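Only a single protein chain was left out; the remaining protein chains are all shown in position.
Letters A, B and C mark the chains in the order given here, with residues in each chain numbered from 1 onward.
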Amino acid sequence: MSLIEIKNLSVCYPSRRGVFKALQNVSLKVEAGEIHGLVGESGAGKSTIGSAIMGLLEHPGEISAGEINFCGQSIGALSDNALQQLRGSSIGMIFQDPLTSLNPLMSVGEQLIETICYHLKLSKSAAKDRALALFKEVEIPEPEVRIDQYPHQFSGGMRQRVVIALALCSEPKLLIADEPTTALDVSVQAQILDLIKRLVKKHQLGVILVTHDMGVIAQTTDKVTVLFRGKVVESGATGQLLAAPQHRYTQSLLSAVPRSDKKMSRFCQVSWIEGSQPLDNRAFAKDWQGENNLNLGSQVPMLEVKNLSLSFKAKASIFAKTPAPTKAVDDVSFSVNYGEVFGIVGESGSGKSPIPRLIPRLYNPDSGSICYRGESVVGKLPKQQLQSFRRRCQMIFQDPYSSINPRMRVRDIIAEPILLYGLNDRKGAYQRVDKLLDYLGLERAAALKYPHEFSGGQRQRISIARALATEPSLLICDEPTSALDVSIQAQILNILKDLQSELGLTMIFISHDLPVIRQMCDKVAVMKAGKIVELTESETLFTAAQHAYSQSLLRLMPNMHR
Amino acid sequence: MMNLKSIANLSLKGAAFGAALLLATQIQAANTLRWSSAGDALTMDPHAKNETPTINMNRQVYDTLIQRDENLNMEPGLALSWEPLSATSWQFNLRSGVTFHDGSAFSAEDVKFSIERAQANTSDFKAYVNTIESVEIIDEHTVVINTKSPDPILPSYLTFVFMMDQTWSLTHKVSSPQDYNSSEETYAVRHANGTGAYSLAEREPDLKTVLQINPNYWGPAAQIETIIHTPISSAPTRIAALLSNELDFVLDPPIQDLKRLNAQQSIKVTSVPQIRTIFLGLDQGAPTLRSNPDLDNNPLADKRVRKAMYMAIDIKAIQQKIMRGLAEPAGIITAPGVNGYNKALDTRLPFDRKQAKELLAQAGYPEGFKIRLDCPNNRYINDEAICQAVVSMLSKIDIKVSLNAQPKSIFFKTIGNNDSDFYLLGWGVATLDSEYVFRYLLNTRSDKIGTWNRANFSNAEVDQLIAKIQQEVDLTKRDQMIEKVWQITKEDITYLPLHHQVISWAMSSKLSLPIVASNEPLFRLATYKK
Amino acid sequence: MEHNNSHSQGVQQVPQMQKMTLIRKIADSDIFYSFCRSPLIVFAAVLCLSLVLSALFAPWLAPYDPFDQSSLSLWAANLAPLSTDDDGFFYLMGTDNQGRDILSAIMYGMRTSLIVGLAAVAFALVLGTSLGLVAAFFGGWVDSLLMRIADIQLSFPAILVALLIDGVAKAVLGSSQMESLAIYVLILAIGLSEWVQFARAVRAAALVEQRKEYVQAARIMGVPVPLIMLRHILPNVISPILVIATISIAVAIITEATLSFLGVGIPQTEPSLGTLIRVGGNYLMSGEWWITLFPGLTLVLLVLSFNLLGDWLRDALNPRLK
Partner (left out) sequence: MLFQGAHLNNSLKPRLWNIPISALSSERVLKRWQGSGLGFVFVLNIVGAIGLAMYKFLLQRLVQGVLVMLVVAFVAFAIFHFLGDPVNNMVGESATDADREMVRLQLGLDEPIVVQYIKFVGNILQGDFGISYRTRTSVIEQMAARLPATIELSLVSGFFSILFGIPMGIYCALQPKSWLTRNFLVGSLVGISIPTFLSGLLLIYLFSVTLGWLPSQGRGGLISFGWWDTSLLTLKGWSYILMPALTLCIYQLTLITRMVRAEMLEVIRTDYIKFARARGLSNYIVQYRHALKNSLVPVVTIIGLQLGTVVAFSIITETVFNWPGLGQMFIQSIEFVDIPVMSAYLIFVGAFFVVLNLIVDLIYALVDPRLRAA
């Protein structure tokens, strides 16, 4: 008998526009001591399975068909009360964001003891003993001290440990982990995944691990089920499935995952997933007014950053001595040559995010210099010089949903910089917009639509079109794909690669994702705590990293291809 | 409201218990009288503010040498008797054995002190005593008052001059009246020491004033022991309080509520014509209208215009609809009961809109003209409503009137500054003599006399007559001259009389309190039925 | 849910498409759907519309002109509802103490109330929105100063602020000028007491928007600050403004009525609903209930309809409640 068996499960969300089928005929089995991965892109319905098992589907979702058997017992047949008993006592669940999963007003100990008392009917002191034991088990140091602390006193990784401890309170048999490490940095992620693996072994837990990350699947799970638009496309033992995917979707999905083991010229197109045109009008390059290929042999790098520092000051107050400012960027120097893709990689808080905003003068640095084509662009500049620098230096942002103004038509979004710099009149600008849309594989009709009518990938294309509108020579890409599904990511990265090769753009590419860096960049700077710890050719980094931190990052990186 | 009533009736039985629990109308000691009016006395200093609510309150506490009974006949107060010694001097024989509330005895010293205090610069009663030259103390109980010129109505004026205790005043540094226009609070503002039937027990301005019976009162003993006054500015609230038996007496019930109050078993309403006439003033002396710069002359200077305006007013409608019958249409601007009033004079020109239009056309205003009417909104009974009706009636003969209704404090400032072309005013006659009307309203305006003559009426004959009236001791001759003045001004249509105001008091039917035409309740005469 | 592909039509038809879809878009929108689904809201909207229209077209709709002094007959004063006067005129809701038709007075009074309410809200909206945007965008001491002013003002309720402004105006202008300027003073007073709502909401929403990358994109482009605020941020903070505006109208109307009731608002010559209630209140105890009750009822219905609409709009525009 399986620990849990799902048979032909269908979940639908009825709305006035019809019934949205979140899951259709999904079947899967999980055995004790097994980690079962659920993988898929957004909208695949992978999280819905967890909620359906827990009986926590959000209104108006409902199970329309199929059954879920837990230890041979049908969950659907249980009363609300019995289901509630089952939750927590036999099935535990952990969520994506440890920061918001804990009640901020109760100490973690109170939350643990409350749950233990409720399920195991222990006395307070016995519950506390058990809570301490759980803390030890999830490897929280100094459990006696920390148990009385409040959630805000824990770091992200520690909070996820607390969450796991809470989920394990009453020794459940099944643990549902919904993207448990997505909000965490690579190094913390590895620790948490290790912890889950150890707990599985020790307690013979069954785990359903929901994730979008193929690397996590490859390294953690025993079995994997691939979901696409609410349906199971393929299921099987992890190693086997990854090595020899049967279904076309799985194949293209896997091929879209950036490889960390070798650099490839282009990503495989995942044409199966979304109607995506490649850049089709190569004539665009001829039209390009940029000045990128000039100066190729010049001695002066295109962009030179020297001793750049930036600190964020805490809010001044009357009484507290103004706290020492935290150095976000600390004495950073690098240079970017013409036509080069320069990568910056680091974990959260490493200082990689302020840099793309320092260069186009969104922030002013505390000290240091930035020279574009040998001319300083820091400090007070004549308006004309600033405008011409801004025109040449454009940026692509992380979040395609917030990076374009939802209240403007696409045409106006793309034409805005053209009109702003007076590069063309309105009519000319609109013609230019049409060309850009052609070039980026969007229909011309898109010009009159508003952003909400587009998918994430299409929006990112619009964002790129806006950046290209002024014919920049330097393109700063700030995590341009980290909010996108892997298949879309491949498309966008391909576009960027094409741009780079066809238009000879110089790029600064910021990412936390090492494989992406390897695929995209010529040179890489690894950052930690505001400093660059290693700056080298990207191939060198991946084959022979020098700095211990770079090495550990590479080691901890979840890797599908290892 | 009808619904409310039926709901109320339905729920009445079910909630009898609740009613018993929350029974609000605690049975008051039968010897307490709780009363209310819209405003509170402004000060307890008896010489600081010549204003009706203030005088009302002070009259319960302080006495005058001569006082008026409920029928407004003069009667001995602190003076037992008085007689003229000559044309310019009067002898007053004072009551003996009278004590102030603090126990000290009342004497001639106090009379001299009080009259001189009322003459002080900061006094608001200067006008009543400005003919007095000196006060001589003959003995402890006799004084002689010398006037600068013959003053036949001095006794009348003295009914407003309250007697204070000299010693008390000196002790508390209030030997001169509070200067109402300066930022000072004197002891006398919230404390009083009179000889009246009641003493001041508690005084919280605008909140509550409690009077306690004076056991040593010189006159017939008052029956009610405690008088509590609570000002309630909102009329519906005031009436609701009376209806729900939280008050025993309301001095100024709105006339639209009288019918309902009368219908109530527990409440009775008494009415009496007041010595006050409501009229419209027209500035006939100004060269042009202030409120109509388009006209280069003053239409009001033309008697035909004034007559047209007079005849356009449907006084019956005002009397019936606005005053609900509680007003007497007036032909002259003084009321029955005043010396010089003459029933024959008190007749109106007919209401005739057609003739009014013709008169206007004759005067050269066939299209009418624009003018502003200044009106108080909290001084006289339904003052603002009367003004609105006048506006509407005049508009029917094409005189376009814009109404400027304001609280009395601001309104009187406007009038006082001579800033009005057209205004509504009411005139009470404190001395019950026509001279009081003449000297303020009809004499040519100067600093001393004619101060309220904002019609800017000026007639040499009238001025001469008034001067004679003021000094004529022969009452028959004097009355003839008074009649002459009334005839001249009535003929001239100096003012547009509207009506004599009728005042109504609403009180618990158990309470007996004689209504006084001066609108001053005499609580010493109040009793409860057993 | 991904259903973007339905819109890929030919380029030529674009202008027509736009027109077609505009009506269809409205009919198809979630707001319209949630509107139709709640009979109460439909009722509120119909009520609100009919009240506003009857106020707007009062000169044509009202049976009598209450401001035409020459048409008033004192003899027709204080008639009960459904009565006919001596000249054969019929009064559905009765007459007041001057013979004015209550129904007509209400329609005209509503006009004054609405004018004051709308003008005050418009004033507050423009002032609050611009200050909110400025505070959000400039931050630093500008923001601190504006928000501290807002905080301090918030500690004084609207009615008190309006009263104070009214009192100050009275002291400055003198009472006779006050009469003619009363309506403007009132608009100013109510507007000044409401701007904080707009400023805070706009600032809060603008701060959220400002952190979004499209604003950063505009700044990197070097779009001038006023243009960023107007073109980029303002359109994105419209929905809170809309909600607050709707509810503020209700608040402003009630504030105006309260001030008029307290006697510091609209003078009696051009009465608003509040003035009508105040004047009629004097007749409440005497049994002439219609003089105050009908204007009171109208006021309640008017305010209620705005409140219901605002409340619904708040939920309908709230992305998280969908």
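We take it that a contact is a pair of C-beta atoms (placed from the backbone, for glycine too) under 8 Å apart; a residue touches a chain by one contact, two chains touch by 3 or more.
Source: prediction; values computed, not measured.
Though it is not drawn, the left-out chain touches A, B, C in the full complex. Looking at C:L74, C:M93, C:V185 or C:V251, the residue that reaches the missing chain in the full complex is C:V251. Interface note: of C:V52, C:I115 or C:L262, the residue touching the hidden chain in the full complex is C:L262. When the omitted chain is restored, the residue from B:V129, B:L243 or B:A363 that touches it is B:L243. Looking at chain A, the residues touching the absent chain are 54, 56, 84-89, 92-95, 97, 100-107, 114-115, 118-119, 148-150, 152, 163, 166-167, 169-170, 314-315, 317-321, 323-324.
Touch with the hidden chain on the side of chain C covers residues 40, 143-144, 147-148, 150-152, 154-157, 159-160, 163-164, 166-168, 170-172, 197, 200-201, 203-205, 207-208, 239-240, 243-244, 247-248, 250-251, 254, 257-258, 261-264, 274, 277, 281, 284-285, 292, 296, 299-300, 303-304, 307-308, 310-311, 314, 317-320.
For chain B, the list of residues touching the undisplayed chain reads 1, 4-5, 7-8, 11-12, 15, 18-19, 21-26, 42-43, 121-122, 178-185, 189-190, 204-208, 230, 232-234, 236-238, 240-241, 243-246, 407, 409.
Criterion: only the chains that are shown with their structure count from here on.
Chain B and chain C have centres, each the mean of its CA atoms, that are 45 Å apart.
Distance between chain A and chain B, defined via averaged C-alpha coordinates, is recorded as 87 Å. Residues of chain B that touch chain C in their complex: 1-2, 234-236, 239-240, 243, 254, 256-257, 259-260, 314, 317-318, 320-322, 384-385, 388-389, 391-393, 395-396, 398, 400-406, 410, 414, 419.
Residues of chain A touching chain C in their complex: 16, 20, 43, 275, 357, 360-362, 386-387, 390, 393-395, 397-399, 402-408, 416-417, 420, 443-445, 448-449, 453-455, 458, 463, 466, 470.
Across the complex, chain B is touched by residues 69-70, 72-75, 77-78, 97-99, 175-176, 179, 267-269, 281-289, 293 of chain C.
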